[in-house]
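Down below is the structure, laid out as structure tokens.
Every protein chain but one is kept in place in this view of the complex.
Right, chain A next:
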Amino acid sequence: MTDPDLPQPNPFPGLRRRGFLAAGGAAGIGALALTGCSGTSGPDDGSTGGGARAPRSGGRLRAAFAGGGASETLDPHLGNLFADAARGKALFDKLADYGPDLAAVPRLAERWEPDAGLDRWTVTLRKAEFHDGRPVTAADVLYSYRRMADPRKAYRARASLEPVDLDASRAVGARTVRFVLKRPTAEFPNVMAAFGTYIVPEGAEEFDRRPVGSGPFAFVSFTPGRTTLLRRNDAYWDGAPHLDELEFVVANDESARTNALLGGQIEYAHELSPTTGRAHEGSGAVEIIRLRNSAMQAFAMKTDRPPFDDPRVREAFFHLADRQELVDGALSGAGEIGNDLFGKGYEYYAGGLPQREQDIGRARSLLREAGAEDLEVTLDTSAVAAGFTEAAGIFRDQAARAGVTVHVRPGSKDSYWKDILDSGTLCCYRSGAMPIETHISQRLLTGSTTNATHWRDKDFDALYQQAQSTRDKQDRAALYARMQRRLHAEGGFLVWGFGDWIIGTARSVHGVERDAPANTLDWARFDKVWLA
């Protein structure tokens, strides 16, 4: 591991926890990236405000997010929260980012080209400048990736960069990087788009005083936990933003964000509750924007221990759930039902599989076959995410109809994700948007670090490796479909729904993308937004 020798005044200038989990899951998730799907400054079809009107230049947009308090930092590699991701996106760029279907789209990387073995990738950077006028070079990219991968630190992107052999990777020109991977990785662009993989200037270590990025906005001022003021970067490679200034303010309380929006103190409020959304939808006072498909909601069964080591019991549980009732009750209706697979509507999603319905009779007979009548299980839950405790209660009642006794066990909010990783048999689970490939590699392979269902299957691992060595996209899609059929039939995730991410904006705000699950390029993207 050749880490650059950097001064390290303090190894964790900014760990924070709150809020990031909405997006939940592994490294891929927190990433709410923003750009549009195409990387060009496109018109705002399907976005708020009159799409017909031409963007207007000028003004300051104030956007409120839940934040991390006084320990916040602008270090883009330390970000964990939605607020961090949004600020990171305004100030910095990644090589790639996720489109609305979670496929990687080029950003700072103009193009990428694998060699025949899929384990050498040549990435060409576009012509772009940092805010101080220096060009973005291959050296900056390698420096940034090595910084994120530092094993002595715990940058969130480190797990995502695991496939990359950074010791062997080289700059082969001012704007060309040759990445060497440890194994064939057909989905390498997902690594470049992963959460927190921002490119910073070579040698940059200190970000809170004067962070320099290549993003659409440049730094003006920052007070941790309170406000971050940015101004337009006229030289932005993707076209200068319409706004003169962008201010991020922090309000952890949802009702405070709503009140500030209604009272005209801010123009953009992130993360509103379904109740707020319903109350103000169509009221004319503010605009409510629902980012569909942003948070997967599931129950995770540990597939390596009784009773769920029997696939018939898992299948019986799939039939126990009345998904619409769960969506209506636990998500207050703000979402859509799931089909026991992650990533509804994303690239490679196996949308052709029949929608699972509640079938108590089928569940009963499967349990009888498995010799598991009068089954009793404990369902771990916690107030760590909205709707978890409600979902547990609803599922308990649904399971009772088939004679299954579910004991709901509420756990600690602060250590929940660690607690459920290896203990218990059944738990509430959720995840933010990420590519299906990332979901598989981080949660469903034998070596995955956050394998909450303990799904460890050699054939499944082999299918994944095969997909990663498959150059042809159609063939790869077929392999993903096979993996998903397997998971749909006997996996450990009972995916019952996908929650909306609700945003409120003032009527004067235009150009906010609606087709942008949290964690994608167009989510919280302010360079295409204008005030009128």
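Criterion: a contact is a pair of C-beta atoms (placed from the backbone, for glycine too) under 8 Å apart; a residue touches a chain by one contact, two chains touch by 3 or more; residues count from 1.
Methods note: contacts and distances are computed from a predicted model.
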By UniProt, of "Transketolase", "Aldehyde dehydrogenase (NAD+)", "Multisubunit sodium/proton antiporter, MrpB subunit" or "ABC transporter permease", the chain left out is "ABC transporter permease"
Which of A:I199, A:V212 or A:A260 touches the chain that is not shown? A:A260
Which of A:D115, A:D414 or A:D475 sits in contact with the chain that's absent? A:D414
Given that one chain is not shown, which residue among A:G68, A:G335 or A:G492 touches it? A:G68
Residue numbers in chain A that touch the chain omitted from display: 9-18, 20-21, 24-27, 62, 64, 68-73, 80, 151-154, 156, 158-159, 223-227, 247, 249-253, 255-256, 259-260, 262-263, 265-266, 412, 414-415, 417-419, 421, 431, 449-450
